[in-house]
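After the structure tokens below, expect a handful of questions from me.
Below is a slice of the complex: some chains, not all, each in place.
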């Protein structure tokens, strides 16, 4: 459990990824973003953008960097969560990196789910083109009218009629559903309202072009529609899909979530830390390159301490996330879920703070388009809600902690020894 | 100094402003913003927007709410800073309010400066149409290539040649310069590089259409160009203006800043607190209207304490800003500048936190277009740089504090009495 070292076997892969980002993604980023800013039509790519992405993909494939996140279909072997975490950290440093390697969210989670619980037909139809990077996908969970922090609230219904699931409801923040390449959604629905609370939900495949699927428009995050991929607001108005589109069977929605959420959260967290590391670099760079009142900015006031605190936080977060990844490898997703919650509750909140400190050290430039800090901040701020708001994870952790205390005679006895009167 | 009550005389004005916001601005806001989102061309108004603004102005004028921020030209009397602060608090609750009353930044500061130090010709040409709300104006201070926190760094030069000032340099974050109605800028320039440090700068009137004034484009704040008004990036390339466009004479740039910055900062701060108050309302409203895990959201976890802390912070900030306004009234801008710095260092930072807490209580909706919280957050975050970053104000305060200590025999004696060994 405490060996957090990357495996020797995975090390060359990490090095290839680092080289790919440095040699391919980093030089392409500025141009890709420049093109995007001039985009006229929102939910398509600007001319030239898709070519940049496709070129990066070709380079990645030719370097053997493709779908490495997936277990080998035949041997069942694959990258451990721990090894993947090291790679995800690097991916966090450049926003093009993930997609160029075909390992963007939510595709990775969707592919994993299809790989694990999909039928052969489902795999042929959706997994194959996803693995080839030909299409993209979405995951529709959150609903606007209920507190999404309590997943039992989910109310989009799916009713079986004549061999078809008839879906009605409303979802929002469906990330990636605006991408013109997006073809398929996995949708969390309530199929069994009379079952026990955690068996009422199912997950179901819904093609984007299904009649009755109405994309109302994007949810803007801090005012951004994040075109072309977007975070869409979708209504299901008697949308019908074949009975066999259900994944793994009725009532298994929560079980599937558990499959996908652990690794996804770890990936998110490690990318977040990669972003914080980048923010630290920007902070130091700025602090060294400007002067005021006769001294370098980094030498003014609390700035050196700000750098130190960022360094400490990043290192501590990194170790905690590696530990959570290791826990998933050793204990399995279910047993490791407290560790995942610890990472998820700790990381985005603190990355927000580090990026915010980096902004402050830049002066007004730090909130402008001349750095990527605002985008980085917004992304991290969003992650404090994605896959469960911080508060839910804190609750999970505290509940486990009190249960552990209650079931440990040793801890209780020690407390009694320590407390003269209680 | 400690009487922070609004004057009886000003009370009816406040009530009229409150009514104007409630009856006119609040109902217009949603439509104004909806129109803006669909704007095709960036730096113009969307069809219908200007009409909404003009209509609000007409209503304001007919209610006698026009240019009340200015001292009476003949009697010299006007609203005290303290009275104005109460009004600014209300203005912070609706982003249309200021403009509808012709008291938006930077116009107010510019009008005040013109009123106080402008020549009759300058007043006729620029102050009059500003007072009528026919044109708008900008204030060009910050430069991209130097640490703007140290105003002595400002390097845009103005050289007198043949009765004209020839201006060369680069400015950015020139708020309002994108507004199609903006006609005039006050520009901070270095005219006297050999004078003593605080006498090198001057302020000068530069019409927007002066040849050599090149608007490179907007600085985006968290990715937003804030069209139509924008925060422009401008190059002065041998821009020439008549000798008499200088304000108050060569080398008086810092003096003029002192005139404008005190009240401006107080207005900003009170509007910020008004925004925080609105965020608190939104927080409570959301907390009461959703349920999770069988309880209202406001009753979960730390949410009640978050509400309480927001309430306390808002009240404390409000009192501090009122005190700073009162200090300006009693002591004058110069003597009161420490109080202004206290307000400026305290308020935007904490308003950011309160708004951020409100976001968190909303779940993902809190960072979407379904509330104004993201815009509110961005505005407050920006204010941590505007008119001097937090760090500069903290430095000003601490320096004053140590000087006060050093010059007080009583305080030093008391410390000696308290410290057995020092």
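Each chain gets a letter, A and B, in the order it is written, and its residues are counted from 1.
Here is the rule we use: contacts are C-beta pairs under 8 Å (C-beta built on N, C-alpha and C of every residue); 3 or more make two chains touch, one makes a residue touch a chain.
As the structure is a computational prediction, the values presented were derived from the model and not from experiment.
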item: Overall number of sequence copies in the complex as this file defines it, 2 displayed; value: 4
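Just so it is clear, only the chains that are shown with their structure count from here on.
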item: Rounded Å distance, subunit A centre to subunit B centre (Cα mean); value: 38
item: Touching residues (chain side subunit A, partner subunit B) in the complex; value: 142, 144, 146-150, 153, 172-173, 219-224, 290-293, 297, 300-301, 359-360, 363-370, 374-375, 377-378, 381-382, 384-386, 389-391, 394-395
